[in-house]
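As structure tokens, the structure follows; a few thoughts come after it.
Heads up, one of the protein chains got dropped from this complex, but the rest are sitting where they should.
== chain A ==
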Amino acid sequence: MKKKKIRELLKKIGLYSFLLIGVIISMFPFYWMFIGATNPSGRIFSIPPNLTPGDHFFENLRNLNDTVGIWRVMFNSLSITLLFTLFSVMICSAAGYAFAKYRFKGRNAIFFTLLLAIMIPYHVTLIPLFKLMADLEWLNTYRAVILPHLSYPFAIFLMRQNMKAIPDSLLEAARVDGAGEFRIFFRVVLPTMRPALAAVAIFLFMFQWNNFLWPLVVMNSSDMYTLPVALSSLVGMSRIDYGQIMLGTTLSTLPIMIFFLMLQKQFISGILGGSVKE
């Protein structure tokens, strides 16, 4: 009896220490980033490493604002991300609803084409899209960043999977009551789909907030930079101020971290939705 208990205890210790080491490895870079954001550049590279917060937060913020105009950049990132999320959720859920709940000509062919697009590397569209934006004279505008990925195939796919759960009888009942198709969508379908909408919205929000390559290509004046682009411009400078950079990375990570911590259940189920089920 006792032996068994000891063995169980040892197993537990092994399990927890393995996982704790994993947690330290995955969380330490974040801690390091917060430390760096509050310290002057020099102290980030001191030996032995300095692991305590400093008092340089506001100085770093001032410097960061002098070099990249951080408030403007934050405003760009936030506006682009919010507008993108709002429109993309509407467009993708409407499409997902149609694919899940209507039978119409071409449904399977169109849906299959969309699915195929998930496999196509992002980079293939990069150059023609850039040329298109240049021809339209849309470079350095919000719409150049927002429009191209609004119709996000993965989001359409997730919405369709979720919409399938709505019972047809509910829709029929609404029709018998004389509700039009639009009314049904807005008044019956969307309210019941709130958890799925939240999951997809978080997913799209994260995608756009962290998006780097496309904004890098279309935003070439510094007052239109998004956070990731502004951060990468800091790395390219001749004299790198790491205090500024660490604060910049913190500002780009912290909002998304808080957002994620609040909504992690929905987010994780959003990622898994439809993909893992057999």
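Note that a residue touches a chain if its C-beta (ideal position, glycine included) is under 8 Å from a C-beta of that chain, and two chains touch if they have at least 3 such contacts; residues count from 1.
As a convention for this text, contacts and distances are computed from a predicted model.
Enquirer: Which of the following is the UniProt-recorded protein name of the chain this complex doesn't show: "histidine kinase", "Winged helix-turn-helix transcriptional regulator", "Sugar ABC transporter permease" or "Alpha/beta fold hydrolase"?
Expert: Of the names offered in "histidine kinase", "Winged helix-turn-helix transcriptional regulator", "Sugar ABC transporter permease" or "Alpha/beta fold hydrolase", the one UniProt assigns to the missing chain is "Sugar ABC transporter permease".
Enquirer: Looking at the whole complex, which of A:I6, A:L82, A:I127 or A:M237 touches the chain that is not displayed?
Expert: A:I127
Enquirer: For chain A, which residues lie in contact with the unshown chain of the complex?
Expert: Missing-chain contacts on chain A: residues 8, 11-12, 15-16, 18-19, 22-23, 25-27, 29-30, 32-33, 36, 44-49, 91-92, 94-95, 97-99, 102, 104, 107, 110, 113-114, 117, 119-132, 147-151, 153, 156, 175, 178, 180-182, 185, 206, 209-210, 212-213, 217, 227-228, 231-232, 235, 242, 245-246, 248-249, 252-253, 256-257, 260-261, 264, 267-268, 271-272, 275-276, 278.
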